[in-house]
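Submitted below is the structure of interest, expressed as structure tokens.
A single protein chain has been omitted from the complex, and every remaining protein chain is retained in its original position.
Read from first to last, the chains carry the letters A and B; within each, the first residue is number 1.
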Amino acid sequence: MAKGRRRRAWNLLAAALPRLGALVTVGLLAFVAGYVLWRGLPGLSWALLTQEESVLHGQVGIAPCILNTVYVIAVSLAAALPLGVGAAVYLTEYAPRRRLAAAVEFAAETLSGLPSILYAMVGSILFCTVLGLQKSLLAGSLTLAIMTLPTVIRATQESLKTVPRSYREGALGLGAGKWRTVRTVVLPSSVRGIAAGCILAAGRVVGESAVLLYTAGLSTAMQDFSSLSGLVKASGSTLTVALYVYAKERSDFTTAFAVATVLLFLTVLLNLTAGAVGRRR
Amino acid sequence: MGVLLAACALAAVVFLLLIALYLILAGLPAIRKAGLGEFLLGTVWDSTNAEAPRFGILPMLLTSLWGAAGAVVLGVPVGFFTAVYLAKAAPRPLARVLRPAVSLLAGIPSVVYGLVGMCALVPALRAALDLPAGDSLLAAVIVLAVMILPSVIDLTTTALEAVPREYEEGSLALGATEAETWLRVSAPAARSGIAAAVVLGVGRALGEAMAILMVAGNVPNMPGLLRSVRFLTTGIAIEMNYASPGSLQRQALFSIGLVLFVFILLVNLLLNRTLKGRKGA
Partner (left out) sequence: MKEKDIIKARDLDFFYGRAQALRHVTAAIPAGRVTALIGPSGCGKSTFLRTLNRMSDLVEGTRVEGSLTFHGEEVFSPNVDVTELRRRVGMVFQKPNPFPMSIYDNVAYGPRTHGRWNRAALDDIVERSLRAAAIWDEVKDCLKKDALGLSGGQQQRVCIARALAVKPEVLLMDEATSALDPISTARIEDLILELREHYTIVMVTHNMQQALRVSDKTAFFLLGELVEIGDTETLFSMPRDKRTEDYITGRFG
């Protein structure tokens, strides 16, 4: 009794669809990456990356945007890290009451699913207006800190969970208190996972544009990072915002694609680093 | 110390409450002034009309709905079958290369997709379908579908790889083919992971603003595949920078934000209930 015709046909289809799907996916993603590189690489130059733009000298440069991106990554992580690690430590190590833990997990999950435009709105009111920070990289970074908080919490939790119970029991058995155990034994063992989580969060920050567009400003001019007040007031576009500005507002596609290429490399770099950091155990 | 850490954990809850609270406080006035019915079901959005502004968001609401649905209908099947390929059908050396490559692309900033959409997809649509401008709902749906592919694939592949080998062996020993085993045993066993992937895809599609801003045309028409349209997210994004603080227009934008917030919460609840609830009768 050979396989029925219907069954054979079904199997032909069922075996073909995965290959087809993979082909479509790889094709699309290769096209996106390829197109960006094709149009972006010609415009990319060392000058572009290290200069600032100047209408006077007729030059284009995205160095300010790169610096702004670094600023935003640094400040948002600096804000999110203590809060996120603290929250994760509390949830994993201090065994809080079920309802509290459930509430925090629900809040974190909901926060991570909210559209960035909502963060942009609320962030611009809360940080720019109410706290008086005006449109600034600082305001944007703080908004992004809230946005990436769930990522940091989750990565830290996962990392803490892999630390063997025996480590904790060993320390507690020697008379160390809870916090001391966490600080000296548990956290050091989970540094890799937390670091990987931070890099993932940095990736999200780099990729974010809507929030910054409305909280941090559009300027592509070099900001003053030399003084504290300069740091607080600095307002400008990061790489992603700059891409939007160059493409949509100024129709300068050469630069836009060059920025896109830089972003592509940055994304790949961050992803590979996160993988390498997290993997070695 | 425990108290300090608990405070960190509560920060997430506080932020969520803050956002919700603010959206409600800032969003209700305009809804009250325009009337809930007119707001939700009104088909005209004319916020800058000084004498008789109209604030009907139905076109944007429906556009967000159809846009997300379209992206999911296109993206989830392609993503699912690609995941089957990566997890089961592909030769292992190939899968080892492709898998990280695909998940790497999940980190590409949305503006980059928007840029490619703007410069490659939109002109192509214009030429192929003989349209005055290629900016349309169709362009947005395609861009969204490509954007959600990497995350859907990543989650689904993980879920499929986690299916115990015993189930697959049992199926093969009964005389089923590999394809029959993947689709009738492995995929159902991975149900909850696949559901999570779909929920994520829907969430991303509903929340995206920047990429859509660059390809959808941004006119608040009732949705039509080839028409220029405005989503709820882009509705906010487009006018946010020039709505003066305190004006009715600004308040109306917050109302859209409130609707978006509630919409996303509802969709998440609904999807979680129907998709994940089906596991384990």
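A few notes on this one:
FYI, contacts are C-beta pairs under 8 Å (C-beta built on N, C-alpha and C of every residue); 3 or more make two chains touch, one makes a residue touch a chain.
Predicted, not measured: the structure shown is a model, and the values here were computed from it.
When the omitted chain is restored, the residue from B:Thr82, B:Ser136, B:Thr156 or B:Ser171 that touches it is B:Ser171.
Here the missing chain is touched by one residue of B:Leu121, B:Val185 or B:Ala205, and it is B:Val185.
The set of chain B residues touching the chain not shown comprises 164, 166-167, 169-177, 180, 184-185, 188-189, 280-281. Interface residues of chain A with the unshown chain, by the touch rule above, are 1-4, 6-7.
What we mean here is this: only the chains that are shown with their structure count from here on.
Averaging C-alpha coordinates per chain places the centre of chain A 18 Å away from that of chain B.
Listed in rising order, the residues of chain A touching chain B in the complex are 10-11, 14-15, 17-22, 24-26, 28-29, 31-33, 35-36, 39, 82-87, 89-91, 94, 96, 100, 103-104, 107-108, 110-111, 113-122, 124-126, 129, 146, 149-150, 153, 178-179, 203, 206-210, 213-214, 240, 243-244, 247-248, 253, 256-257, 260, 263-264, 267-268, 270-272, 275. Residues 1-2, 4-13, 15-16, 18-19, 22-23, 26, 77-86, 88-90, 98, 100-105, 107-116, 118-120, 146, 149-150, 153, 177-180, 182-183, 203, 206-210, 213-214, 233, 236-237, 240-241, 245, 253-254, 257, 260-261, 264-265, 268 of chain B are the ones that touch chain A when the two sit in their complex.
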